[in-house]
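Here is the structure we will look at.
Every protein chain but one is kept in place in this view of the complex.
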Amino acid sequence: MSSRDSIFADLRKSLGRTESLGADKVAELQQRSDVAREDERPQVSGDLIERFVVKLTAGAGTVTRVRDASEVPRAVEQYLEEHQLPPKMVAASNGLVGSIRWPDGFQVEHRPASRDDRVSVTGAIAAVAETGTIVVSSDNESPTTLNFLPDDHIAVIETGQLRTHLEDVWSALREADEMPRAVNFISGPSKTADVEQTLALGAHGPRRLHVIMVG
Amino acid sequence: MKAVDKPASTENPSPSVGLFVTCLVDLFRPNVGFAALDLLEQAGARVDVPQAQVCCGQPAFNTGDEKGTKAIAQGVIAAFEHFDYVVAPSGSCAGMIREHYPVLFAQDPKWSGRAEAVADKTWELISFLNDVMGVDDISASLDGNYTYHDSCSGLRELGISHQPRNLLSAVRGLSCSEMKDSNVCCGFGGTFCVKYPDISERMVNDKIRNAVDSGADYLLGGDMGCLMNIAGKLSRDKVDLQVYHVAEVLADRTDVSPIAGRTPEQRTRSEDS
Partner (left out) sequence: MQPVSREFKIHSSKALLDEKLSAALARTQDGFGGQRAAAVEALPEFQKIRERALRIKNHTLEHLDYYLEKFEREVQAAGGHVHWARTPEEGRKIILDLCEQAEARTVIKGKSMVSEEMALNPALEASDIEVVETDLGEYIIQLAKEPPSHIIAPAIHKTREQITELFSENHAQYGLTEPVTEVADIVHEARTVLREKFINADVGITGANFLVAESGSTVLVTNEGNGDLSSTLPKMHIITAGLEKVVPTFDDLSTMLRLLARSATGQEFSVYTSVFTGPKRNTDQDGPEELHIVLLDNGRTEMLGNEFREMLRCIRCGSCLNHCPVYGSVGGHAYGWVYSGPMGSVLTPLMVGLGEAADLPNACTLNGRCEEVCPMSIPLPRMLRALRVRQFEEKLVGSRVRASLGAWTWLATKPRLYQAVTGLGMKMLARLGRKNGSIRSLPLAGGWTQARDLPAPEGETFMQAWARQNRNRGARQ
């Protein structure tokens, strides 16, 4: 008997059965939809944007708000100036980020990040007000390394992408044909407290997470 | 933790109560037993102390001896089932009867009903006074500050926390000075403290440090096991913090020597000599 079969035999024995579940039961489990009620989720009241900003900044992320997409390059420029970074970036090529017209003098490459990239710019598929989280998923135009290798990760999101609870993100993901390889929920820069419980930023992932919120 | 049900029989102003003395009170601190008697009678209960009582079975239970536990538990059930209530001046003994007896006999058709019936009417003394009898009139006095150690079984099995503090607030001259981590174990744990004496010692040291730091004159609690553990360590370290069972204070029976620590008079006397 293979290990797999032996494990399943043991599972069923422990569950007091000899066979896998009957068709009726399977049909019932397939239909199971058990979503948390309102009182079983953290209450998110008031302005979603405000909540998102409060939660993200509590996790050491930073946020700039701009009126429309045309202001994004300027916001990026300001961020780079503030941190004395050269205008050299590796960026996703999808969505709003893909359509940005970068100012002259900006070197923007669309490819996965490598070890020497300092700054990345990505979009997001959603953001969650409940937790102050941006959600970035992998696809051919948004490689996952952009979210993790550079020191500075700039994410551009639109206010319309803001969701209330985690559940709202799953329902959006289910509508797509298939799950992306990686869906990253990111709530701030990389952190560790492994040395004497003292918090330090930039453990392995980005040292800074900056969100530019459009709209 | 079981929710504290509201009294089944406040309509009956003088229910019959079987006092489960508990072995440590019986052997080491009868004063607590008499304090319990006083308090129950003052509250209007008709109290009796069945002769056929010894131990609730915790030593056997916590050592994994289910057969021995059952033998002891059956004796307790038989001795106490005819009372309206069973009351013990100990959260861990009351918790044993109330929470664990029903589980112990769950598969035993002959005893499960009886175990549950006794469990349902078993109370720890202070919560019985506060929650069932609605006592609010305490005619006791003691000068100074107390800090309260929340014994684990009483706190987590029976939800005892505000009741002793509530009743103690009515004691004249006494005020409360909470310690850090009052709800953390003192290191007694029944046989634990003799099986792992050095770990137990660390835990009781932490407890004593917190108690002393509270600046209190008295350390009070509702379980003799914890109190003897803390008192024994205070005595060994010659720390003057007076330890009493909460019932002794509420019943105004603090004219005896504390379980540990010296009364101010004792201190003065030893300084004089």
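Brief remarks on what is shown
Going in written order, the chains are labelled A and B, and every chain counts its residues from 1.
Just so it is clear, a contact is a pair of C-beta atoms (placed from the backbone, for glycine too) under 8 Å apart; a residue touches a chain by one contact, two chains touch by 3 or more.
Keep in mind that what you see is a predicted model, and the values were worked out from it rather than measured.
Across the entire complex, the residue among B:17, B:228 or B:249 in touch with the chain not shown is B:228. Per the touch definition above, the residue from B:160, B:220 or B:260 contacting the chain not shown is B:260. Residues of chain B in contact with the chain left out of this view: 21, 23, 25-31, 33-34, 49, 51-55, 57, 59-66, 68, 71-72, 75, 152-153, 155-157, 183-185, 187-190, 192-204, 206, 228-229, 231-233, 235-236, 256-257, 259-260. Seen across the whole complex, the unshown chain contacts chain A at 2-4, 6-8, 10-17, 20-21, 25-26, 29, 32-36, 39-43, 55, 58-59, 111-112, 115, 131-133, 138-140, 143-145, 147-149, 165-167, 170, 173-174, 178-198, 200, 202-206.
Simple rule for what comes next: only the chains that are shown with their structure count from here on.
In whole angstrom, the spacing between the mean C-alpha positions of chain A and chain B is 53.
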